[in-house]
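Handing you this structure, nothing more for now.
Apart from one protein chain that is not included, each protein chain of the complex appears where it belongs.
Let's turn to subunit A:
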């Protein structure tokens, strides 16, 4: 038995003209946590999909436990002791924990014996790895952190010795993430090998033993985590030096530009998603809304930008009321000086099948500047796009290219250019850097602060707590649809983390 759990030799994979993995070599030692870091589109997910049998490599070998193997589908991966915890959980929502764990691993057509056997095995796993979860609870009733635990149990139940975790902390609160890290530590102590994929440098530093960096389909370096630094890793990821800290001067808040009072929003099923929320944004300040994804931030953004009808409450834009409970037309709000960078640029902020220049006018397409009567003024649209491409360094600089063919960072720049260049009074930004590469993050953060310094009122919603803390002048924390606290940006991560988990909030509300 060697002490190498997995070795990848010369893995190569192309999708049509896209060369996703170029001659990748990777060695993962047994009983370690091995981080794989890289920007979006660097090829991490492709590589792991090859290892887990979703794709076949065009060339190269996979060596598991000293012997060369072919992994032609996920079942083969499981047979070789490789388990995967996906970024988006692969659980049946209306099944119980037990049913999910045994799904696909039943012994026979008759379930009775499988169920009782699975129950015993699950109990054993829970004890051994301290992964308590009620086997009879329905998945849809469990919080996200526990759902993830079920995913881990699923892999362990299938006797996985090597666990691949794909961006596991994206949906977790800081305390939940800490808990996950403790679990991973225990698994490591029990001799399991863990491959941890992320784009967050902090997590790499916190729990991995070794880290491999990918850039544009290539494996550029492997380091001992102890011997490297965040700066070095960031540089390896991007290929140049990056400024990780955001430089910003003192805020100079002026008059209130945007004010929300007692806003309540329900979703399609009638569940209250935003519960009696009030806040103000002044000219020249950035107000950050922190919170774990799914605590009403999305619905709040949609309601104040006129996309979703609110149940009750008032919103004032430049002192004038916005009809958020009735017909607040997003187009009309734009002309009144409200710009909105939506959270989901793929489905909301952009039409991916459009050419870049066509997306440059989305929402502003009624502007006379882009029209000749009822006809589009294609020349003006093109010129406008070219100007923005230059100013925002959008690459490739081709306004006729399909938007889907731009990288995440450049797509986000297309949205930002469109919304910022109008000189709006109020700018609402959701997840400005989600799925955006490190190089572009720097640029986007600078632009947001420039907007503030020009005297715009900025509302920033992000699930990245670091981002909220770096950019905001005031931080509002949302939990379960309510504002549970307001802090200045000096607040510690621990303090905000507790608020985000709803712990402090309940106390404050009780007082």
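The rule is simple: contacts are C-beta pairs under 8 Å (C-beta built on N, C-alpha and C of every residue); 3 or more make two chains touch, one makes a residue touch a chain; residues count from 1.
Definition applied: contacts and distances are computed from a predicted model.
Candidate names were "Glycosyltransferase 2-like domain-containing protein", "Simple sugar transport system permease protein", "Tripartite-type tricarboxylate transporter, receptor component TctC" or "Aspartyl/glutamyl-tRNA(Asn/Gln) amidotransferase subunit C", and the UniProt protein name of the unshown chain is "Simple sugar transport system permease protein". Considering the whole complex, the residue from A:334, A:434 or A:487 that touches the absent chain is A:334.
The chain not shown here is touched by just one of A:137, A:183 or A:352, and that residue is A:352. Set against the missing chain, the residues A:306, A:337, A:481 or A:502 yield one that touches it, A:306.
In the full complex, the hidden chain is touched by subunit A at residues 14-20, 45-46, 305-307, 329-334, 340, 342, 344, 347-354, 358, 361-363, 365-366, 371, 374-376, 378, 402, 404-405.
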